[in-house]
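Got a structure for you, questions after.
As you look at this complex, bear in mind that one protein chain is not there, while each of the others sits in place.
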């Protein structure tokens, strides 16, 4: 992990934005490693991601935010964030009874492929308690019902605060979060839906896909918003299916695409490649 | 093109079907080249495709239908068809103003990649008349309006009969066919829809896809039924898209997947690989 | 898992093979669930896979082999095998220092996605001993060198016999097996190579791919033969790459395609879908 800073910027497209940012970095001896920008052709919104080396940069790390706001961001009315390449995000893992995404994420964490902390696991079932124990990760079991959902979520929120959670990963978590909960983590809850949204929203996409007789089947990773299955899409992919695939076989095949799509979305997020805007995302390569 | 016969069979799954068919062929010296069968795990419907060499087969070509019905099909209450490898299907090409699928199909026909006849082209616009003339294919222009649709379709149907049309290919034909028309060609009208159905049905899928911010975009070839954009799917495929793709660019990229998907569906159909059943298809490989 | 029997057959193409097999099953009340056949267009070799239900079948399970050989196989000079749907293959897992395929396979086994036994893990490193212990799988460490390879392999072979191993999975095992070892498990050792063979054989395909500037990168699962990286290919797949991908990033992306391709190859093998023939495979769908 490189000792870098990353600016994620969104503002109305206007003359001089790129030059102002690069000039700010150049004047302070910031060596640019990556720069991507994008202008939405319909809304004329401007987006930019720039990453530069911190060693040798003229502004102390803890003052960049202040200086950039004053000297650049204010002028262009930017919506912006700064991230650091060496910071380790803290992710909470939510799971129900499906093993595939849950195991896959633990592997990527355990093998060091992902530089993240997973300080806690939350589930509405006891099923994976022993897996959490094996990894010495606290496992919190909240047996949510319609009646106790508010109260349970309040406890969950308290835990997430206590652990300073940056990101929530729903690894096939089979509970609908309330608006109150979602509002606390805007564009910081990543869900995997087991279809190519907007096709087959809802609880049983494989059956629907089977009945419709489709020839491809997909998965969609998206930020969770109050609109169920309608938040900004980060990653989508598909696999081909045929008449040979029973619903059972579709589910088996689907696991692989779900794992892959969720993992890629988390990867893009923790590498600060994603800028959500309204109901869409810019995912820089 | 081989001198073969192909049986396409559908019936309730029951003991002895495969053995009865292979025994019928074997007893009459029919050398089997390909045999595929499939049993739907939900409905328990049985499907089979078998292709054998005609030279040396003991039953004359024009009597196979009769013999098979009497000796095998009746016993198992089969829904079945016989096709011949050397028959050349007659396809009518319907087009409006989009060139890509239309040109692509003409190329495959002209270069000999597809063994089909295209005895006529039907369009609701004059735009491609000169292209038809270049290929010496009669071009019929029917400027369809809401008011004259019935009358125009009557003329179209008369032409299709006159030319003994087996298959209608809608190469981005931008008119909705009436139920009366569709009923005359059950599972013999192939349409290309420019989205991964059931996502984005209707007239403007690229705009809808753009607005939803999806990361994949697809095309669907299906048999036309009275339910708009809801007929049995034959082939689907997708291409990845990103925030970089404007609607204009999505349309440009979409052309390639539309061409490919429509061409593959027609190829499977004219090679007698497809058995439609209720609202789905079995497409043997 | 269904109580079924599966025949995998290979012989010279000749009249009456399919009919003879289906007649054998039909006469003994064997209800066929799946039947696939294939004739290689160049070599005229015939291949067939047929699966039928054992309950109700007229020949006792332990006598099918004998009866089929006498009544059918001998007549057509078949090379054939019988497998049973409910048998649980015993797989030995070989690993070196790469976690991704190793963890992925353990997950599929632990979650019950794969119905296999993994009675032992063999490695030339100590690295994953604690992982094996976590799963209560014996872990055998053989620190192989050029000098001791024969002796070490002899011990490995003894273990594999002791545990009645049916299948060896090389989960990025970084040792070349000797011919003597390979001969004991013909078409029963599955390796994953991290390129689209025959492109980039050998030890460092990612560097080679980077230097060649390719735009796709792949993985190949194959049966191990004495010819290094040249055995019958079972599954291949690729991912797109771009100039943005450093060797490090190619390796990271490569892990996902390696996991997927190896897992699919093992899946096809343990479901008895693969017939190797000379240096190729037939993989029935």
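We just call them A, B and C in the order they show up, numbering each chain from 1.
Quick note on the criterion: a contact is a pair of C-beta atoms (placed from the backbone, for glycine too) under 8 Å apart; a residue touches a chain by one contact, two chains touch by 3 or more.
What you see is a predicted model; the values in this text were computed from it and never measured.
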item: Which residue of C:16, C:30, C:85 or C:232 touches the chain not shown here; value: C:232
item: Residue of B:3, B:66 or B:110 touching the missing chain in the full complex; value: B:110
item: Contact partner of the left-out chain, one of B:199, B:250 or B:263; value: B:263
item: Positions on chain C contacted by the hidden chain, ascending; value: 38, 40-42, 47, 196-200, 210, 212-216, 218, 232-238, 242-244, 246-248, 279-283, 285
item: Positions on chain B where the hidden chain makes contact; value: 99-100, 103-104, 107, 110-111, 113, 134, 242, 244, 252, 255-256, 260, 263, 285
item: Absent-chain interface as seen on chain A, which is shown; value: 15-16, 18-20, 22-23, 25-26, 29, 31-37, 39, 285
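One rule holds in what follows: only the chains that are shown with their structure count from here on.
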item: Superposition of chain A upon chain C: rotation angle, C-alpha, nearest 5 degrees; value: 180
item: Computed distance of Cα centres, chain B from chain A, in Å; value: 41
item: Residues of chain B touching at least two other chains; value: 38, 285
